[in-house]
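Note that this complex is displayed minus one protein chain, with the remaining chains in position.
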Amino acid sequence: MKHQSGRHFLQIPGPSPVPERIMRVIDMPVIDHRGPEFAQLGKDVLAGMKRVFRTQGDVVIYPASGTGAWEAALVNTLSPGDTVLMYETGQFATLWKNLALRLGLKPEFIAGDWRHGADAAAVEARLAADTGHAIKAVCVVHNETSTGVTSRVGEVRKAIDRAKHPALFMVDTISGLASVDYRHDEWGVDVTVAGSQKGLMLPPGLSFNAVSAKALAANKNAKLPRSYWAWEEMLAPNKNGFFPYTPATNLLYGLRESLKMLLDEEGLDNVFARHQRHAEAARRAVNAWGLEILCQNAAEYSPVLTAVLMPAGHSEVAFRKVVLERFNMSLGSGLGKIADKVFRIGHLGDFNDLTLLATLAGVEMGLDLAKVPHKKGGVDAAMQYLAHGDAAGAKKRAAA
Amino acid sequence: MKHQSGRHFLQIPGPSPVPERIMRVIDMPVIDHRGPEFAQLGKDVLAGMKRVFRTQGDVVIYPASGTGAWEAALVNTLSPGDTVLMYETGQFATLWKNLALRLGLKPEFIAGDWRHGADAAAVEARLAADTGHAIKAVCVVHNETSTGVTSRVGEVRKAIDRAKHPALFMVDTISGLASVDYRHDEWGVDVTVAGSQKGLMLPPGLSFNAVSAKALAANKNAKLPRSYWAWEEMLAPNKNGFFPYTPATNLLYGLRESLKMLLDEEGLDNVFARHQRHAEAARRAVNAWGLEILCQNAAEYSPVLTAVLMPAGHSEVAFRKVVLERFNMSLGSGLGKIADKVFRIGHLGDFNDLTLLATLAGVEMGLDLAKVPHKKGGVDAAMQYLAHGDAAGAKKRAAA
Amino acid sequence: MKHQSGRHFLQIPGPSPVPERIMRVIDMPVIDHRGPEFAQLGKDVLAGMKRVFRTQGDVVIYPASGTGAWEAALVNTLSPGDTVLMYETGQFATLWKNLALRLGLKPEFIAGDWRHGADAAAVEARLAADTGHAIKAVCVVHNETSTGVTSRVGEVRKAIDRAKHPALFMVDTISGLASVDYRHDEWGVDVTVAGSQKGLMLPPGLSFNAVSAKALAANKNAKLPRSYWAWEEMLAPNKNGFFPYTPATNLLYGLRESLKMLLDEEGLDNVFARHQRHAEAARRAVNAWGLEILCQNAAEYSPVLTAVLMPAGHSEVAFRKVVLERFNMSLGSGLGKIADKVFRIGHLGDFNDLTLLATLAGVEMGLDLAKVPHKKGGVDAAMQYLAHGDAAGAKKRAAA
Partner (left out) sequence: MKHQSGRHFLQIPGPSPVPERIMRVIDMPVIDHRGPEFAQLGKDVLAGMKRVFRTQGDVVIYPASGTGAWEAALVNTLSPGDTVLMYETGQFATLWKNLALRLGLKPEFIAGDWRHGADAAAVEARLAADTGHAIKAVCVVHNETSTGVTSRVGEVRKAIDRAKHPALFMVDTISGLASVDYRHDEWGVDVTVAGSQKGLMLPPGLSFNAVSAKALAANKNAKLPRSYWAWEEMLAPNKNGFFPYTPATNLLYGLRESLKMLLDEEGLDNVFARHQRHAEAARRAVNAWGLEILCQNAAEYSPVLTAVLMPAGHSEVAFRKVVLERFNMSLGSGLGKIADKVFRIGHLGDFNDLTLLATLAGVEMGLDLAKVPHKKGGVDAAMQYLAHGDAAGAKKRAAA
């Protein structure tokens, strides 16, 4: 690569930039994963992760990517041939469905348009029709990284309850956890799937399952073969802070630091509000450019990323290439069936106002250089909002 | 933990100490795993790993511990109920067997005494008897980390050939790779399993499968469910340096640096010779102490670690506790059925003469303080060998 | 300090942000400063620094701040009571003059308005009048960090030559070196003073003297007491890569990496052009805001920083406080007699377009929040220039 001065802007919707202080604690000597110092580390991160998931139940930490934690959720609770109801919110929902297929499950995929979250009513209707309770699990992606749409998990829970259906409820919040409000226990989720490289502000390499009592009960009868992912192998040594096989020690150092920052220093609620604010600013920029946000329901806008539709006839691949080469910034590509049609702006993790404005400036100049039709003023709109919030709007509404 | 001045000596048989320069490259910003800079990284590490495995075939890199790569070897090549012939060389062979069981395979376990490597004749006899070719794979641990015994993989290959048996040959060299001579192609191994945290001098979090053409053919018909581990998902994007799901980017930076050090700077053959020399020095110390080395066959001594039997009535747990608390050194514990009976000295990875002598000094003083019966002179014997090699012995033999 | 998410923007005119790869090489174990590995390091950095200064002469490296290298320049060449002609370009010129006073020299200070560089004609006139050659040295600040004015050193050299005056010529380019074109030999400078924490992209702690043959000759008769700064003590061991007392080893690691980046990767001329381009963009923003640039001569605009006058009655201290607290960005304060009247935007070192735009956005929002009268559109003007250069202007001029 040609040398490029200055800092790269990694504005994909994860992996997100890792704070220096987290990298520095990762950059410490490996310790004995069977010794007393490790035991304390293990206990610390397991306890902290429960607070992040907002659960009193168990959390399992894997030395693996988020995809592994998807697999773990399924193999720990289901048996070959089981039907699972999944919802097509976008590419990651599709990949999870494909994974279920490969594992020998029967996913039923409620079709979606990739512009809305999971429709609780549709879930309710399908479950209500399943009088024989063939459906063993309902799987939903909370924050769909390919579309920038955040499904309302609590609503889906209510739908399941209204249908009085016993299916397990599994949620992927890989790109949502620690960026978007999430409540494992309150929302009655049985298995929550998460990863390290998004809101937790770590490099990729750790993933998580938060597990309800009901999921643990299902685990006892689940027949899918499993070993690496087996909760039952994890939970016993975890009680003492240990793991059944070699953990990713240095990432756990980083996790401990991240948990300290999120829980003890900034506070999760402040973290969530910060993400909401940056997402709103980003959307104001997109609106000012006259471009279309992929997500069509304002109640489901993702606080983590904003996916933007390219005007017809324009390639996001070509646009992002310009941005990368001219401005040293990585944006998210269009994935799956929206490939080359959508680009994604990540505004998550260790992030702040000026980094967002740099990001939006890179987009605005890139649109210009790639000759993508748009109006100017996106950065201005975002600055206005970041400096004054909704003051102008508030005044107008007050005057009206 | 009470503050302890000075450097911790991590002398377990892995994770091994990571060189500072490797930690520093790991400690660089995460990059876009779908961008051009990553593509080069992916290609570099995949190409380098082939050289380490000494294979022309494919190598698969997982963001996972070595245990995951065990699972990957099996689920990619076998079908539910398949018989696999495994050899009880120690605790890790036992764990791999248990893992096979959990996956729904039928492992046949040739009993061993944990003091010898896999007996090629026994393998040959068993395969010869399997005229119906019910056995689908032979699985052997190359360097048994729990015992310090290194099986002669080439001999096992010859045994399979002599038996004219079509079983796949799978080898775990998690703790051997890049420390002990290993030849995937020459020895006709179909799947080799390895991990990052031993001879590759990285933190834990990466593991590997080296895959033969025969294994790839078996993959097509293998019925065990798989997704995260599926080779077929990996190999296509790997051609361009990419991965089907988020890789452990920062560990890959470290791997590239490690490969540079092993392949281009020191040279693998020098690395192997260095491990042999340190292992010989360690054994001379053990002999001088009058303690017994667990491995009973000199042709199978591990260059990576030396497992030492405690005198009857003495606890290795108590001994290691003294060493940790008094001398800030971690030694390997006895595992499985030799728990509390054996301790293990790791002498692998980024290691040198003085670190070995520090290690042996810690053991010698620890034996003393823990009141374990032994003779003095272990460190002296190792110094003599490290300074002069086998000069004294050579002279004696010449005089005789 | 309250936790602030995201990266701090250090946009003072030095210390400048240090690239991660430089910090990582600094973060390596200290080595023996009398051993062979150090000797190579010493030779490498001394040779590289000659290329940066564009000199065939000697370079001296001090483990000290730039202020120390100011002192070194004087004590190595002058005697108590010597008259030195200095030029009041701003606060740093004033501090250097004060330092000369404290050392027992007699600085004559040509008054300046802090809005222009050193006036070559004024220097020439003063030297021409000094027929007795009482003036032993002419001291000029190249890039005045307090004002954003870059004196034309080559012009001053010509003035000295025209006056046929034998005075030594000393130049402080602490904040200019490796950001602005500088030619020690070509411009006939006798002592150039520089520091590590600006264009060289290192933390503070190293400083430099580049020394002409004439300066070395003066050194032999210079009577000011000196030891730590004594060139004569440095130059002998430097020939072998060593230093007369303990050097700042780890910063020298960083310097070697910096030299590689500046000289071998990006190339000094590209580095200079990059700084020019960012400075032009910054000035366009300031102009768009309707604010006044402190520097009044376009030929002397600094490529390193832009100092901006606050509108009358507005405090830069209050303004920068808003920017720091709201946007996590440090800007440069007004120094000396322009305290609270001027703020400074650093755009030097490891820098790029998006970081500049983030910086300008922080300024623009800060002006707004601090209720400093200004027009909008600064960021827009900078974006226009960064994306298109002077295309618009060029077209207009072509049409005219």
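When the chains are written out, they are named A, B and C in that same order, and each has its own residue count from 1.
Going forward, a contact is a pair of C-beta atoms (placed from the backbone, for glycine too) under 8 Å apart; a residue touches a chain by one contact, two chains touch by 3 or more.
Worth saying up front: this structure is predicted, and the values here are computed from it rather than measured.
Touched by the hidden chain within the whole complex are the displayed chains A, B, C. The chain omitted from view is touched by exactly one of C:G6, C:G48, C:G117 or C:P247, namely C:P247. Only one of A:V25, A:I135, A:I174 or A:V342 touches the absent chain when the whole complex is considered: A:V25. By the touch criterion stated above, the residues of subunit C touching the omitted chain are 1, 7-8, 10, 12, 14-18, 23-24, 26-27, 29-37, 40, 62-68, 71, 75, 80, 98-99, 102-104, 195, 197, 203-205, 224-228, 230, 244-251, 324, 330, 333. Across the interface with the omitted chain, subunit A contributes residues 20-21, 24-25, 27-29. By the touch rule set out above, subunit B reaches the unshown chain at residues 3-7, 9, 17, 27, 261, 265-266, 271, 274, 326-329, 350-355, 357-359, 361-362, 364-365, 368-369, 376-377, 379-380, 383, 386-388.
Operating definition for what follows: only the chains that are shown with their structure count from here on.
Two copies of one sequence, subunit A and subunit C, touch each other mainly through matching residues, since over half of the numbers at the interface are common to both. Think of subunit B turning onto subunit C: fitted on CA atoms, that turn is 180 degrees, to the nearest 5. Subunit B and subunit C have centres, each the mean of its CA atoms, that are 54 Å apart.
Centre-to-centre separation between subunit A and subunit C, using Cα means, comes to 45 Å. Residues of subunit B in contact with two or more other chains: 24, 27, 29.
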